[in-house]
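Missing here: one protein chain of the complex. Every other protein chain is in place.
Up next is chain A:
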Amino acid sequence: MVFETIIGLEIHVELATKSKIFCSCPTTFGSSPNENTCPVCTGMPGTLPVLNEEVVTLAVKAGTALSCEINRINKFDRKNYFYPDLPKAYQISQFDLPICSKGYVDVALGEKSKRINITRIHLEEDAGKLIHLEDEPISLVDYNRTGVPLIEIVTEPDLRSPEEAVAFLKTLKSILQYAEISDCKMEQGSLRCDANISIREIGTEVLNTRVEIKNLNSFKEVLKALEKEEKRQRELYQYKEEYKIQQETRKWDAAKGKTIPMRSKEESHDYRYFPEPDLKPVLIEEDFLKRAIENIPELPEERKRRIIQQHGVKEMQVDILIGQKELADYFEEVLSCGANPIEAANWITVDLLRVLKDIDISEEGVPIKANYLAKLIELVQTGKISRTAGKEIFDEMVRTDKSPEALVEEKGLSQISNTSELEKIAAEVLSQNLQAIEDYKNGKPQAIGYIMGQTMKATKGKANPQIVKEIIEEKLKKVQI
């Protein structure tokens, strides 16, 4: 029997607002514990939520970027459960009337493209963080993240392999970043993913018992966890032990490299959803919708088309550039500093990418200032330095933040392109190498190479080789006559 894997994802994305969803506390990451809290987000008695309008704007943008229908009337509900990181003991979320529904993302899989449908996107507030001390029998709680706005994106079970799931996530992340909806930093938790996975016989349409996997903190972990669970379930089917697959939530343990049961269906919460009485339904007016949609920044596909058209960069290189928004932004920043687009694309997709293997630019930024790279490109293009010297300076710039001019100066790499100066030096070299001239006259053209080498040596390698070559050829011709 041949089986296929069915995967659906639930993705939580923190929206890039300055303040929280229901109060004016900042959403800054990395503040000291409980610094960004107030009576509202810590659920003090008597406090009430007030919806941050920017949250609605961003969710509408997300929905539009993911080709969803925007539900002009949507509402909030309470999801009730006890947990110390949830100060009100309910999460304000959206249950039966989410802000967006029925969207899709086209994901490139090799040569082909596959449409992954999105069931819904709803708004909710994030919970706090528990801190378990290592050697003390207590836990602490930090409410800084409580009330940070989230959207939850739920896909249809359209994905057929762990690889597809990751390809979808990468595309989704890129779209959300381009639309400036979220910074999507998985390691900081601003993009989190839970996966539902089941197996079925190819050719059937049934949806078998699925397992939910939580705690997937990077694309790599998503891939590993899904592959592991896929293998576990396939084996059970293969040996007709599939009844052992229970509807349950399993937690991915990255260190152990396996999923562990978290809670069974019976243990799952009854969230007792009901309409949030403290908030009125959200009515999205025509004007509001129009403004939000008009202000969506350029999405990846549009940007690709524009860069090709406007700058004539090769499609293969543009694919690399737009694959990571920070890289495309950097490319255009370098251009705005006056660099030649073709040269800039070459430097970034070849030299920079080589360096970026070890650097996460979404975390640390590009290690070379855009105006420095633009300057470096100019220095090479105008012949002020050789290409080889350029590479050396490039590598140096990754390590230090000195300007290319300063490095040229420091390392004495500037190239002599001044013809009269080079002519003088060449004449000097020729006068000391009469034997070579003789050889040349006797029909040994390789003598030119020797003389050129001597000239370069005399200039400590700083001479522009092209010009030196021209000068020497000219002079030798004269000697011949």
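Keep in mind that, in the parts below, contacts are C-beta pairs under 8 Å (C-beta built on N, C-alpha and C of every residue); 3 or more make two chains touch, one makes a residue touch a chain; residues count from 1.
The working rule: contacts and distances are computed from a predicted model.
Chosen from "Transport permease protein", "NADH-quinone oxidoreductase subunit J", "Cell division ATP-binding protein FtsE" or "Glutamyl-tRNA(Gln) amidotransferase subunit A", the protein name that UniProt gives for the omitted chain reads "Glutamyl-tRNA(Gln) amidotransferase subunit A". Interface note: of A:K61, A:K75 or A:K88, the residue touching the hidden chain in the full complex is A:K88. Here the missing chain is touched by one residue of A:S31, A:S67, A:N80 or A:Q188, and it is A:N80.
Remark: the residues of chain A touching the chain excluded from display are 39, 42-51, 78, 80, 82, 84, 87-90, 139, 141, 270, 272-274, 277-280.
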